[in-house]
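Only a part of the assembly is drawn; its chains keep their places, and the rest are absent.
Going in written order, the chains are labelled A and B, and every chain counts its residues from 1.
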């Protein structure tokens, strides 16, 4: 099945932010070039930029939507799952992936980073949240400097 | 996007039942031949038979899984969404489709028939549940006699 290739989720904010979207598109391109499936929330901003990047390289893109209608997916989504779950769909995004790359991000992205770790999925942060555990223990997430680095770390961690 | 074609969900029981699975496979074939995307719960029984039918005609199959791991999808699923939601995922199956065809079915199938109508999705019954509303009003579902009939009715109702 197409499900056999590695699936990587790219998570980030839906609001417009040129420099962050440039990073996300480069991440998407690397995912497409690696033959991996790109999973996202299927919306605007980082989700759209990453999906555009992957499609440009012939990749397959899955969008698990905040909204209840398939037509709410951005134009670079091949397979749209409309949930109507709002932010509760964040959990489905990370469960569908083998690893998660956060590019920038707001509170929704932070929830996905945390839920990914609850499900023991490797997480790579690129220009994303700074985090310190309450107990001071090491974080158990990976930090990337570039889009290439992010995808390399994600593929290596699966 | 691939999301633009019509999506038809085929719903039915996961337990083995040769005659019902034969009907489901024929429904899947018709869906594949029509160029529609087949959505199901991605499991065994009717879900597997319908997906096998669609794949045999070159169709695309989406499975929205009861379980939390992509590897629980049957072998005919192209895109698997692992939810870990159990029967709550039934709602996502029908939301992802433009019309729903029930083939036979047990209680889970009945919940999907009902949830599809809650979301105003056309429902076609093939050798499936008999239903009578409490108020005696007409049911507002379609009843098919054959697999060809079922897919024709579903496509016509979208």
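Following the convention adopted for this analysis, a contact is a pair of C-beta atoms (placed from the backbone, for glycine too) under 8 Å apart; a residue touches a chain by one contact, two chains touch by 3 or more.
This structure is a prediction, so every number in the text was calculated from the model and none was measured.
Chemist: Total subunits of the complete complex, with 2 given?
Modeler: All together, the file's complex is an assembly of 4 copies.
The rule we apply is simple: only the chains that are shown with their structure count from here on.
Chemist: Where the centres are mean C-alpha positions, what is the separation of chain A from chain B, in Å?
Modeler: 29
Chemist: List the residues on chain A that touch chain B in their complex, please.
Modeler: Listed in rising order, the residues of chain A that touch chain B are 1-3, 7, 60, 62, 64, 68, 70, 73, 75-84, 92, 95-96, 119.
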